[in-house]
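I'd like to ask some things about the structure below.
Complex shown without one protein chain; remaining protein chains in place.
Every chain is named by a letter (A, B, C, D and E) in the order it is written, and numbering of its residues begins at 1.
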Amino acid sequence: MQLNTPSSPHIHSGDQLSQLMQRVLWALLPAITLYVVFFGWGIIVNILIAVLAALTFEAIALRLRKRPLGSNLGDFSAVLTAVLLALALPPLAPWWLLVVAVFFAIVFAKHLYGGLGFNPFNPAMIGYVVVLISFPREVTTWLPPEAISGESISFVGALSATLTGTLANGINPDAISMATPLDHLKTQLTQNHVISEIIHDNTIFGQLAGSGWEWINLAFLVGGCWLIYKKVIHWHIPVAMLASLALIAGVFWLIDSERYASPLFHLLSGGAMLGAFFIATDPVTASTTNRGRILFGIGIGILVYIIRSWGGYPEGVAFAVLLMNMLAPTLDYYTQPRVFGRGRNS
Amino acid sequence: MSNTSYRDIAEQGLWQNNVAFVQLLGLCPLLAVSNNTINGLGLGLATLLVLLCSNLTVSLIRYWVRPEVRVPVFVMIIASFVTAIDLLMSAFMHDLHKILGIFIPLIVTNCAIIARAEAFASKNSPGYALWDGLMMGLGFMAVLVVLGALRELLGQGTLFDQAHLMFGSGAAWLTITLFDDYQGFLLAILPPGAFIGLGLLIAAKNWLDQSKRKRTEATLATSNPDPLRLHPDQS
Amino acid sequence: MIRQLFQYKGGVKLPEHKQQSTRLPIQKAALPQRLTLPLQQHIGTPSTPIVEVGDSVLKGQMIAKAASLISAPVHAPTSGRVIEIGEYAIPHPSGLKAPCIVIETDGNDAWCDHRKPVGDCHDYSPDQIRDYIRNAGVVGLGGAGFPSFLKLTLGNDRVVETLILNGAECEPYITCDDILMRERPLEIIKGLMIMKHALVAKNCVIGIEDNKPEAAAALRGAIKELAVEVEVIEVPTRYPTGGEKQLIKILTGKEIPPKALPIEKRVVVHNVGTAAAVYRAICLGEPLISRITTVTGALKKPANYEIPFGISAAELLAQAGVEESSVERIIHGGPMMGFSLNSVEIPLIKTSNCLLVTDKKTVPLLDKQQAHACIRCGSCADVCPINLLPQQLYWHSRAKDFDKVQDYNLFDCIECGCCDYVCPSQIPLVQYFRFAKTSIWQAEQEKKQAELAKERHQFRQLRIEREKAEKKARHKAKAAKVAANNSENSDKKQAIEDAMARVKAKKQQAAEASPEKPESGGNT
Amino acid sequence: MIVRQILITGAILGGFAIIGSTLVAVTYEATEERIEQAHREALLRSLHELVPHERCDNDLYHDVIEVTDKALLGSHKPTRVYRARKSGEPVAALFTSIAPNGYGGAIKLLVAINYDGSLAGVRVLQHHETPGLGDDIEAQRSDWILSFNNHSLSTLSSEQWRVEKDGGVFDQFTGATITPRAIVKAVHHTLKYFQQHREMIFNTPSMPREVESRE
Amino acid sequence: MTEYLLILVSTVLVNNFVLVKFLGLCPFMGVSRKLETATGMALATTFVLTLSSVCSYLINTYLLIPFGLEFLRTIAFILVIAALVQFTEMVVHKTSPLLYQVLGIFLPLITTNCAVLGVALLIIQEEMTFLQSAIYGFGAAVGFSLVLILFSAIRERIAVADVPEIFRGAPIALITAGFMSLAFMGFSGLVKG
Partner (left out) sequence: MLTAIIILTLLATVFGLILGYAAIRFKVEGDPIVDQIDNVLPQTQCGQCSYPGCRPYAEAIASGEANINQCPPGGEATMLALADLLGVDPQPLGTEHEAEPEATVAFIIEDTCIGCTLCIQACPVDAILGAAKQMHTVIESECTGCELCIPPCPVDCIVMQPVKQTAQNWKWPYPIHTLEARK
């Protein structure tokens, strides 16, 4: 009898890495759909280009590192990184912007550290920040919702805008470049306007927190809750992050609602929901203990608020995530759970 | 260190034990002023000069200094030279001096210089010490210039921008603009780019060393070609 | 009385696969031609043979005696002749060989005359009971094989509040305790009463997972019949509830610290099989020579077999109808904690509670060699019953960073395999932990050896120096004698030399005392 | 014995200090003047970029006063004003005014205003704007800053002294309005200050120059 | 009060000495392999940095300026620092062998830590008052310590990662420092300057 002798346990739950990643992708679907509804097909083009680039770079990196391609490419982690990156960058951004961002995400932030599981920093956010500081103009010009611009962007139109930089006939370039609500708010505040005035003056702010944005953020919330339900992510990080963000935003808002935006605005604008459920929760780069996760989430919430309110950048999710990524190993070390039968501090 | 040869010292300084690449010393000026080739060159030269003077002096006085004041004495010698050079640069290359700013007086604390004084000059004769200073300084300057060129090229698409600061206004023609409407990859000239750039340069050096080693190994055709494996799972 | 149940954190719900082997009642395994009895079938020191090759032995006769306090004797499971005392493969993950006594059976199954049943245990003192149990070679049948009499010994001024019988049997496939409880509940309860007597325990509790209602009912019946006060408690089915400390937590809410013994918290846990064995030893005078073993998986006739120790796995599997061609692995123990055998030519011993035969169809297994990288998802930490961070343990074990891995409490890990079971990257976590644990043990061993070597080396240096000095002194003395003839102030010289020698010796001592000085390393 | 050792240590360090400080002091003596001169030349170069040598014959370096006006000159600290004259006649004034509300904080400007109130030119001396976005105000990077040349309070109305987005005549940069807005406002204010204080500016005697050496 | 807070925020986060101002990189790279040593180094540097910024201020205001000897700044400061460090080293060596052993060969390297001299020079350049100097020095040290400790924790993690061979050691450490610097850019603009 030829016997196989691996170590115990000999059975397995059957959970698979690629399935985990796929679930996260599914959870993004509602938000992506709403994105298309509100902002046109640009985002789809973004995603396609980013995924293509990510798979290419991943394959090259694996080949150079002499690692098997098959199971690694099939784990969907690169796809997920690419999709998250595409969601963070403005639709109709030039294709090379996406490619540079993906290059830094996949090659620098991931494979130089040894690939999946070893990177200390969130690859998608590294990619995003690299292009943000290198090409601030391209990264901070966003599309207004179609309802405001009155232009509707078709798939082909988006493709040609992204690849060649030329817009389809009849579309006014000025009509489709605009600052995001957060950016706009910040700019206006620095000009000593007050919030009621700013919001009143501009249709971009929608009903809750930015026309279009508010619904997309709610869709991220729904997807995120499904992920928690499916046990793909733990509740700690998103809840801690959103709660702390809402809490400080609430405090300042109560102090002076003309200089500080409402908690609802903070929760439903920019990348708050995407960040809370999909980016801060990246298991590789987040803290992995429960207490650590809570501190990690709180840290991100606070940093997001600080950067949004007083920093140089209108949106702070990416920086906050990276900053807390730096803290994660330390957090992990100091928040080890109490071992069964041991006192807390042994 | 008695059997060191000039050739060895040169090889050590320029490549094998390069201050910036291998010893990872003198990083502050290296990263701070290397956003531009000319800045790199300027600081590199200043450092080289100080290194030469300090190595020579330290070697000359090596028998007179007792251990408890060794560091203060070395540091003071270095500081004197640096101040002198600082003053000279301020007088004759005022604009460049202004750009390099605080990093000229900070040559004093360029760890590389005191490290050479401690590790080499205080144990060797003046001739060797001078040669060591020259080679180490050149090695350091080379890295400064290469990193500067790389960052300048990527960051703003030019080379030797502002050459006139160093060589006078007649040298403006030295500036090369590679792409005319190049937008500039700002990461390269911002602080993060400095770190990443140096990391990549060192990786490139490792790669060169590795492929050289592989080649020699292949020619030797040893029975056991695997180099060091720290982590057996990578075998 | 309704007892409040507690919860331990973690654990997993596993598919049970228990019905296969409970369809048939306990089967008696046919007696084979040869029995191979390892000298070590328990935790502790291997026992010492007290028979010689060629001796005839009778069933129940002691053939190897306990070699130390933590050790257990071995008895002949049947009558026959000792034909060899030598090294044979034993059931151990390493597949290594160890000393065994081989008996050729004669088929008579003749009992020796040592059987001295104890009528009522209450006539005997706890000490006497323990001696009986010890001599009967009873060890824990729950898996670890710890000599049971030790766990029936009270420490100084210790009180046992709760004596727990562990009938949880949380591992999938295994049903040996289940079937025992169903078929021989009286033996168990009687054994339990003996244990209670030995420990002067206040209460007795039997913990059973709620997927074994028949067993619980049978035990309750027996309790009623015997009119004793024992609680049978059904605990939620969840792996590893059968773990000693987990069961204690569930039943009493007490957490036993790592490395501590349950008795320090006034609790003692024994397996139900152990209780039955105690009953047999005390009331029937039968030493531990057989047990019930579950043989299940891809077989024609999965069932629980009552086996004589020393029977080879091959023999037993043949009786259970194995299809050799399709077998992929044979697991000794359960699928979560057991180890796979690299040969079927191994004897079954006191701790063999299960043989699980797998093939591709009925028991599909995952190939752990297809592992992915750890993404630190934390699933493993969620299920760890000890509340460890398996991902960190893995990270450092993988890097062989043995200091860090101990910082993360590697040695608290009970190797239950929960983490491994849920890991989406299918990393063989437990094997990493075992690798790290055994490596650390080995390193400690080496360190001890190094210490010893260092001492001996230093001693040797000292000796050589001394010899040299002596030799020199002799030389000097000789020379001085010669010189004394030519020089009158030689006395003075001698005095100086003596003084110098003394100074030297002193220096030598000082050098030894402060080992920083380079001289002390000494040149050989 | 111990005291001697301590003294020797002190003496060694002191001895090297003598050598070191002599070296430095000698160099300093030798270069002092040259440094002063280089410093002056550098400053003059930037001033003469806006008011060329042909247009003035006075010593700009020494013909300087300090004025303070938080509202119009952007800082509560004294603002330096260099005065250009030809044959004693006022030609232009060069303000080192501040644009306080740039995107990254204050922007230091050099605003040259001809005696007639028109702009001789504007340059950015120091700023913290975002590279790649707000830094097109530097003369090396774009010509935007030259668009001020020759404008004055009379050529443009107050409404026109704004960026295009706010209804004025000056360009903004795509995606960056704050920076140009801040500069346009600061230049506009400086012009107003000049208009109000022209005579005072040219008539106040120069402040003594020796007290502050290098900055 | 807010002024001092701003100095602190500015030196610790916005203009972090290591990641933005490029000062003190040698110990940052050299003593960050292990968390323990990094912590020791952080403590020692905090002590020396704060003390030397105060001393430098005093020497500058009461010795150099009155005698018109500003050109001797560098040399005088470095002398103070070197002596201070040497003194600390001897004291630590004697009184706490444990600490000495943790800091090992790196204590002397504090002398040649650019951050220490850099702080002294910057204080003079920015014309700070005594209290400002002290806070500035302390803030710089805290910023240095913060990133050093975080960096060492990350390095401990990547030391066992599957980093490609040619990137092992210094290259990946530098790239990590680059990413940290990238993350710190998020703080830019917090203190307008």
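Operating definition for what follows: a residue touches a chain if its C-beta (ideal position, glycine included) is under 8 Å from a C-beta of that chain, and two chains touch if they have at least 3 such contacts.
Small disclaimer: the values here were computed from a predicted structure and weren't measured.
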Considering the whole complex, which of E:10, E:60 or E:86 touches the chain not shown? E:86
Answer key for D:17, D:67 or D:156 versus the chain not shown reads D:17
Touch assignment to the omitted chain, from E:31, E:49 or E:124, lands on E:31
May I ask which residue of C:151, C:350 or C:372 touches the chain that does not appear here? C:372
Interface residues of chain B (partner: the chain not displayed): 67-69, 72, 76, 222, 224, 226-230, 232-235
Counting contacts across the full complex, list the positions on chain D that touch the omitted chain. 2, 5-14, 16-18, 20-22, 24-26, 28-29
Note that chain E touches the chain not displayed via residues 31, 33-34, 37, 59, 63, 67-69, 71-72, 75-76, 79-80, 83, 86-87, 90-91, 93-95, 97, 101, 104, 162, 169
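As a convention for this text, only the chains that are shown with their structure count from here on.
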Suppose chain centres are the mean of their C-alpha atoms. Which chain sits farthest from chain C? D
Separation of the C-alpha centres, chain A versus chain E, in whole Å, is 34
So what's the Cα centroid distance for chain A and chain B, whole Å? 40
Where chain D touches two or more other chains at once, the residues are 17, 20-21, 24, 28, 103-104, 131-132
Among the residues of chain A, pick out those that touch two or more other chains and give their numbers. 108, 115, 118, 130, 133-136, 312
Touching chain B in the complex, chain D uses residues 8-9, 12-13, 16-17, 19-21, 23-24, 27-28, 31, 34-35, 38-39, 41-42, 131-132
Per the touch rule above, chain D residues touching chain A in the complex are 101, 103-104, 130-133, 173-178, 181
Contact set on chain E toward chain A in their complex: 35, 149-151, 153-154, 156-158, 161-164, 167, 172, 175-176, 179-180, 182-190
